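Structure first, then comments.
Excluded from the complex is one protein chain; the other protein chains are retained at their positions.
What follows is chain A.
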Amino acid sequence: MPRVIVDENRCCGAGLCAQELPDVFDQGEDAVVVVLEENPPAELAERLEAVTFACPSGAIRLVRE
């Protein structure tokens, strides 16, 4: 499973990630993305890809080790 990495400096806070996958992402102070689950379960893989693509600021990265 990929690991979720975010770049808080890039995030523009639209909150698409937290809306789509509330168990993985949240929005913290100033609406900036917060990762709740860095290693999400495999069944979320497809939706994680979708959210990563939809993020308007390119702030989410999925890293496969």
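We take it that a contact is a pair of C-beta atoms (placed from the backbone, for glycine too) under 8 Å apart; a residue touches a chain by one contact, two chains touch by 3 or more; residues count from 1.
One rule holds for everything that comes next: contacts and distances are computed from a predicted model.
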item: Listed names "Ubiquinone biosynthesis methyltransferase UbiE", "ABC transporter ATP-binding protein", "Cytochrome" or "Fe-S cluster assembly protein SufD", matching UniProt entry of the absent chain; value: "Cytochrome"
item: Residue among A:Ala14, A:Val35 or A:Leu62 that touches the chain left out of view; value: A:Ala14
item: Absent chain, residues of chain A that touch it; value: 12-16, 18-19, 27, 29-32, 50, 53-54, 56-58
